[in-house]
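Below is a slice of the complex: some chains, not all, each in place.
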Amino acid sequence: MDLKMSHHIEEQSWKQLTSHLAEWVADSHKHTTDGHVASYIPELANAPSDVLGICIMDAGGLTVVAGDSDFRFTLQSISKVFTLIMALMDRGEAIVFSKVGMEPTGDDFNSMLKLELVEPGIPFNPLINAGAIAISSLIAGKDSEEQVARILQFFREVAHNPTLEINQAVFQSESDTAHRNRSLAYFLKDNGVLDSEVDDVLRTYFSHCSIEVNCTDLARMALVLAHNGVDPIRNQRLIPRRFVQIAKTFMFTCGMYNASGEFAMNVGIPAKSGVSGSILSMVPGQYGIGVVSPPLNRKGNSTAGVHLLGKLSQEFDWSLF
Amino acid sequence: MDLKMSHHIEEQSWKQLTSHLAEWVADSHKHTTDGHVASYIPELANAPSDVLGICIMDAGGLTVVAGDSDFRFTLQSISKVFTLIMALMDRGEAIVFSKVGMEPTGDDFNSMLKLELVEPGIPFNPLINAGAIAISSLIAGKDSEEQVARILQFFREVAHNPTLEINQAVFQSESDTAHRNRSLAYFLKDNGVLDSEVDDVLRTYFSHCSIEVNCTDLARMALVLAHNGVDPIRNQRLIPRRFVQIAKTFMFTCGMYNASGEFAMNVGIPAKSGVSGSILSMVPGQYGIGVVSPPLNRKGNSTAGVHLLGKLSQEFDWSLF
């Protein structure tokens, strides 16, 4: 098709999106009762269970929001996508993939089996917890403080929002309670995967998990990935294309915990979820998307969020295949 | 871009492809020494180790071939993609996904761990051996003979080649030696996944693994998937689009055994490999691709075949992300 027709279709889509989004959000909102707010981190357990918000942003900076789009939450596992990108920028592919593998796994996100059984000591991929902890240790910086400062700076740049901060209450709550992550980190240390000290790595890890955003921040961050590393609004390259390619591939094959395959089949776009009930997703070449709804299904993904993205994908035929 | 420009670029690509393919094949041919012909099925062990052939076919029926493109081989695991499609056409999504899961797994293709550990008794996805055996039992037909007849008919239709036949020597060799598959099948039977008898299911399974093709057949079959179920040359729909979407998603997330993630990251297109050293791949919306080179790397994929597809993907920027 020619460019004009393509633009025309995009305009039509956008129009349809803006007119119907609130209604689709209302429809998906019913699913907020079908799940449970994450409780293993006490601070997360305080999140309201009847929230559903979304923001979709296009390359020109147009945004459409619906539902509780002002709701603020922490990035949690979504941050892993961007620390992976930082580690790649700081160290290069060779070093990063000597510490984590490239293979998706249908196992639980915090299982230790994968570390002991199949490829002893090396996390299967950078998006499972063990892999993300290994990645945190690769971020440049003379100590955890400097790593966290660099991470915060990078995330602010990608989100084009200099006010992003770490939610200290969540950070503290994670540090105090995440025995499983501490267990994983010592296991990695024992296997020679971590060069720095466990306490330092975890401080960095819990810090980037605790960065607070809203749906608009998510959408802007996603938009940069959707446009292969360029912020299309400022027309500024923030990330080398290759590293975005890597990040999007991992999001597609293992971004939604052990429901990644199901999501790929039924929604069909790259996405990464966090236990705060958030999902960062995108339509490659077009939109950045941020969604949040705290109640999680039994696979750890936002129930209403997944439903809403499924609806949108179906309406606009977003599936990559 | 407009249609004319798009066509122009496609023509340029095709021209470049036809002029350079032989040279790239020659370059990848060196990698045939870097691997071993599958030996666990005696008949497969007889395959020559210095073969590399490829066929690429476009929507208009143009084909470019290079290397040992006449070499004949059996489909092996590549057949799993099309029996999955048949099972979906015969039974629908609900029944199929009550017997197999949707999640990729980085484990060995014939591991039993996934059956016992994480989701007892249900294979993780339809492309690992256990899943494909479960799928074989879902093909319509009053007995194994009728199932095999229907499969052969369907494969001939998709390949547009009425001469496809089962290689009886390979079939016999597989039947005689595949103790691991027999073990998997009885495990599935014990878990209530198989309705029919193990011997019947395995006869069907070994039969479709033993269908003999060449690269051109593979390319034609791939072309139908690349065009969402329509054979673009005959302009005839052979498979509902949704089932092709499912098949391509599984190919992308788990089509290359436990190197699927690596292939997705480095080549970036849907593909399925077989232990005969064959790979069926495609550029969605454009080409169907068939490659064969028997020596396998330690993950079970054709060493030279993977190298050649990587080279092509890089040259023409085929990666989906």
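In order of appearance the chains are A and B, and numbering begins at 1 in each one.
Here is the rule we use: a residue touches a chain if its C-beta (ideal position, glycine included) is under 8 Å from a C-beta of that chain, and two chains touch if they have at least 3 such contacts.
These figures come from a predicted structure and were not determined experimentally.
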Overall number of sequence copies in the complex as this file defines it, 2 displayed: 4
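By our rule, only the chains that are shown with their structure count from here on.
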Distance from the mean Cα position of chain B to that of chain A, given in whole angstrom: 32
Sites on chain B touched by chain A in the complex: 1-4, 101-108, 113-114, 117-119, 124-125, 244-246, 248-250, 252-254, 258-262, 264-265, 268, 270, 284, 319-321
